[in-house]
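In this view, the complex is presented without one of its protein chains, the others remaining in place.
When the chains are written out, they are named A, B and C in that same order, and each has its own residue count from 1.
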Amino acid sequence: MPEIGIVLSTVVSGVLLGGMLALTALGLSIVLGVMRLVNLAHGDFLVVGAYAGFFFLKFTGVDPLVGLPVIALLLAALAVPLYHFLLAPLSTRGPEAQMMTMFAVSIILENVFVLAFSADTRTIERDYATLPLTFGSMTVPLIYVIGFSIAVALILMVHWLISRSGFGRDLRASSADAQAAEMLGVDVKRVQMLSFALGAACAGVGGTLIGAAFQFGPSSGGAYLLNSLAIVVLGGLGNVLGTLAGGLALGFLQSIGGLVLGDGYRDLVGMALFLLVLAFRPDGFLARARS
Amino acid sequence: MNAIDAPLLEVRGIVKRYGGLVAIDHVDLQLWPGTITGVIGPNGAGKSTLIGLIGGAVPPSEGTIRLDGRDVSRLPASERARAGIGRTYQIPRPFLDMTVEENLEVAQYSIEPFIRASLAREQRAVLLARTGLADVARLPARALPLLRRKRLEIARALALKPRIILLDEVGAGLVDNEITELIALIRSIADPRSAIVIVEHVLRVVRECCERSMVLNFGKKLIEGPTAEIFANDQVAAVYLGTGGVREPAGRGPPTEAAAAQNVVHVMGPAAERRVMSPLIAPTAAEGAGAPLLELEGICAGYGQARVLRGVDLTIGEGQVIAILGANGAGKTTLARVISGAIVPTSGVLRIAGEDVLGQPPHSIARLGIAHCMEGRRIFSTLSVQENLLVAARNADASAAGERLGAVYDLFPVLAERRDHGGTSMSGGQQQMLAIGRALMARPRLIIFDEISLGLAPVIMDKLYEALAVLKQAGMTLIIIEQDVDRALALADHAYVLEHGVFGLSGPPSKIAADPRLRHIYIGTAD
Amino acid sequence: MRNYKVRLKVGAAVTVASIALGLGGARADEIVIGASIPLSGPLAGFGSFEQWGYKRAVDEVNKAGGISIGGTKQMVKLIIRDDKTDPNATASNTESLISRDKVVAMLGSCTPALVNAGALVAERAKKPIVTACDPLEIFKSVRKWNYAWDLFFSVPELAAAQFKALTDLGVQTNKKVAIWHDNGPDGQAVGGAIWPALAKEFGYEVVQNAEFPVDNTQFTSIIAEAKSKGADVVLGDAITPQAIAIRKQMAAAGYTPKVLNIEKGAEPVQFAEALGKLSDGIMVGGYWDPSFPYPGAADLAKAFESETKLTSSQHIADSYAAAQILLDAIAVAGSTDPEKINAAIAKTDKTYVVGPVKFDAEHTSKLPIVSLQWQSGKTVIVWPKASATGHFLFPMP
Partner (left out) sequence: MKTHSGLAEVGVLCGAFVLLWFAPVIADDYALQIAFRVLIYLSLAESWNLLAGSAGLVSLGTSCFVGLGAYVAFGLLNSLDMPLPLVLVCCALAGGALAALVSPALFRLRGLYFTVGTLALAELLRLTMVNVSAFGGASGIFLRQDPPPLPELFHYALVVALIASLSITACARTRVSVILRAVRDDEDAAAQMGVRPYRVKLGAFVLASALCAIAGGVQATKLGAIEPYGMFGLQWSIDVLAMVIIGGVGLRLGPLVGALLVVALGEALADYPEAHIAIAGVILIVLIRFAPRGVVGVVASLSSMMRRRAPA
């Protein structure tokens, strides 16, 4: 059994990491909740966000964390035409049509990344991304703390937006009973478009954080997609705070798994957990807590 | 009646609760071989629930169901079907992409997977001949008109070689001669070894098919006996025209309902109405400002094969209150959905304040000031009471929305108490109040109330209608769609009666109420 | 009803046939060789270098007028396919190259999984394939090869290099070594078996030996353990993305050993570009450098950098050499008969840009090993002293 310092460091950074992963999953969660769409291109949206942050820094020299709003807006702007031209026309067809379309988008994106930015693995190079933060025997990466704070802040903002604002009301109404919402004057298509854009914006922010904290390349999307799916299901579809809790839980359990079985088993632990929850608590393990 | 010592099916003390709502309340029923039993009662009385309970689609909360003495109350639908209980659906649910013949095969092969093909074919041929579907055996069920689909429902049920046949509203939405055909069919399938249950609104079917009948009201058995006596019974007629509720002991139904009832604001003088309601009343168009609020001309509409509206004309001016009456399946709800844009008519003209809005999506029609208080309430389960209200306040800034909230809470104080609870956590009556309040929040020029008294205790109905009276006083334009004739007529300035998709009867309430045809349309006495 | 089914069947068959045949087939007067390499997917980086190396060798031959087959000069046509970093694709690509494009010989993909998948197909089809980028021991372990030839470094030598280097350079450490390696074939060989053995031999104490999946992303607990065990020397074996992750997470965990070596992953330029100054002092085994005293070494790097505006990588050299070996063999054979070409490859004995090449009985040819160290974005050879191009940066900053 490793010493306490290691355990502490690992578990704490695990939870912090979980927070960041929750942010990467947020976009998927929103889209899944409102549009009942498994956005197979979500991982690549994250990568777009990462590249956006990378080049933002390269060309403006301004710290990408400062530029997060710009990046978020950029992603949202890209998402709107995607919804309008690719998804909206398919809204009357089964889930496969939209799912496969987004998959096609994802492979196109990956190919474009390779052609445009080469296959190199990159990171957004910032000093704070590689500085340790030490409390006694515990050491956690500074970037995890930064990322965690941003993630939690953003998630709370989105939660406020969805649970308090008028748009949020329309959004929840549309996903609960689209027809009734229409009858009350809610333009459901528009609401869906905006939530798709919102999802992309969150992915942009999450992607930038990933780019700074870790490394990314044209094909990094897939891994993050699965991770995000796990988190979303853990937290319950379309439940924003649930997503945060799901992320924290996943981060915690994965770090325990990493400690006990070795880092290699983190993802395995995550997936196993994912399937268990899926099987026995399809509404997410928070379901009861919520209702 | 052929005397046999044990009943084929015995339902004892069956209960079904949905949350606070008791849909079926300790009902007993015995079915003997060779009998046809009718089950009647107003909307929301629990008739279809009873069918679901016997058929296995609805798990009972209490009570037992014995088939030939064997307790089947806990078996899933599939096992009950195999045990010999066949049912039809109120709205036919054939497998649309299969041919009529294949629809029957589903039942045949599920109970006898290895039956000889030729034998199965013969049996199908017999069934199709009996149900008059022989000529369409190879057509996809999708291609069948409503009556044919209902026949298919029956044929499918028969294919199970059932001992119990449950017919749920087989008459609904059919025209007279179709109903005559249907009655002939039902009589033809009667069989000394099996028992048939008919749940019907079209009482003619019951009267002509069933020796015995049972009347359900608010989930309870009101009365049971020979059909002829049942129909002669005033109480039954009363129940049907809604006045029946009054005879009910006040305050029955869940206590919350009563509490809610006490909380409804009491009717005040017109002046007061205007003040309280003012935030919810859209400014009436300047006098003589041309076109009427709503105009329908020759509206025809329906769902796929079933043509429900066959040319409806209707004109409503500011401040009018009209009632639209008619039996089940006459097209009342369809008409409402056409006005609010949920259904695009196949032909006809739809104008709001002179503007042609045919084919516009519901949300833009809603913005023109048409609010639709939908059948079945359609409360957003994931939103709180207050949020449910606010969703509808489209064109309002915070302060305006606040005023409207206030006005709605004045109208239904109970909603104010429950403002932070989940929208669907409340009792049926409270949810209906929420639905009405939600419609008001849009500050509409016209509200369509679709079956707002559906399945509610009379005392709650009374209170809801008090609220509607308040709105009328305040000068709101209303369309009231009701099964409950008396209440609707009491409130309306003008009434229309839909019959087979057209207005068979219209005029001032007093005239309509007096008109014998009304009773005919509803109960189908005087032939 | 059914007749249009049939029509459909026919139609579909025709499409597939026409597409296939229409694009297939080689002209009689050219020599067709092929390669399936990763141009997309995680290993696309390697693929791009290989593509350049292969193409350059072929272009040079064609500029020189081609290869004479039975007296007539013929041009060489190189067909490249993308295997998306998926062994299934490598296999099917290789099948198509052989059966559709009628290639006479092939060049390999990169990394064991992909190379082996292709080589197995070629072996079965009795078509020679010259590859690099597959560590010799792993290549040998697959089977007894008859038509596949591998030109790369030997795992034990590479593994030994770092220990030798540390000894020769006389660095002072607490002799505590932590070994982190992925569970890919070479990772398991190097980190699982060879390093621990060598450590004992060179008098080091292995305080940690951690294995992780090839695509692992989190190394926090591994790093934390090594840090707490106070290892001065860290030997890692991982592919580039993981190598970058490891370095960043070490920094973020405040752990800086005196010596950090990350095999394979730390080698390409993108590693240093991604890490910036964090890459300083990191060691990696290498088998080529423009400074090597072999014909054309310097020019090759220059050519690459002037053409692509990218920093060169040792992968251009082994792929370039592999292609040259194949082309020379074809020339020697003076024929496009695979058997003859295969025989000629076996006789290869010449010094190429990567050094002297001569295949042994097991169809492998070793490349000389040097120890490289990243210093301000460039690699310098720090061992062996003879070929050193800079002095050793110690301890790691």
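Please note the rule applied: a contact is a pair of C-beta atoms (placed from the backbone, for glycine too) under 8 Å apart; a residue touches a chain by one contact, two chains touch by 3 or more.
As the structure is a prediction and not an experimental result, all values here were calculated from the model.
K.L.:
Among the chains present, which touch the one that was left out?
P.N.:
Spelled out, the missing chain touches these shown chains: A, B, C.
K.L.:
Kindly state which of the options C:191, C:213 or C:241 is in contact with the chain not pictured.
P.N.:
In the complete complex, the chain left out is touched by residue C:213.
K.L.:
Sort through C:82, C:157 or C:328 and give me the one touching the missing partner chain.
P.N.:
Spelled out, the listed residue whose C-beta touches the missing chain is C:82.
K.L.:
Of C:183, C:209 or C:308, which residue touches the hidden chain?
P.N.:
C:183
K.L.:
Take the complete complex as the reference. Which residues in subunit C touch the chain that isn't displayed?
P.N.:
Those residues of subunit C that touch the unshown chain are 1-2, 4-5, 7-9, 11-13, 15-16, 19-20, 23-24, 39-40, 79-82, 84, 86-88, 91-93, 95-96, 98-100, 112-113, 116-117, 120, 124-125, 138, 142-143, 182-185, 187-188, 213-215.
K.L.:
Which residues does subunit B use to touch the chain missing from this display?
P.N.:
55-57, 76-78, 81-82, 86-87, 89, 93-98, 102, 105-107, 109-111, 113, 117, 156, 159-160
K.L.:
Give me the subunit A residues in contact with the hidden chain, please.
P.N.:
Considering the whole complex, subunit A reaches the absent chain at 32, 36, 38, 86, 89-90, 93-97, 99-101, 103-105, 107-108, 110-112, 115, 222, 226, 229-230, 233, 264-265, 267-268, 271-272, 274-275, 278-280, 282.
Heads up, the rule we're going with is that only the chains that are shown with their structure count from here on.
K.L.:
Looking at every pair of chains, which two share the most C-beta contact pairs?
P.N.:
Answer by contact count: the chains A-C.
K.L.:
Roughly how far is subunit B from subunit C, centre to centre by C-alpha average, rounded to an integer in Å?
P.N.:
Distance between chain centres, rounded to whole Å: 73 Å.
K.L.:
Could you list, by residue number, the parts of subunit C that touch subunit A in their complex?
P.N.:
So the residues of subunit C in touch with subunit A come to 39-45, 47-48, 85, 183, 210-213, 215-222, 224-225, 227-228, 240-241, 244-245, 248-249, 251-255, 270-271, 273-276, 278, 310.
K.L.:
Touching subunit B in the complex: which residues of subunit A?
P.N.:
Residues in contact with subunit B: 166, 169-170, 172-173, 175-177, 179-188, 291.
K.L.:
Quick check: in the complex, which residue numbers of subunit A touch subunit C?
P.N.:
Residues 2-3, 5-6, 9-10, 13-14, 17, 110-111, 114, 118-123, 125, 129-132, 134, 139, 141-144, 213-215, 217-220, 223, 254-255, 258-259, 262-264, 266-267.
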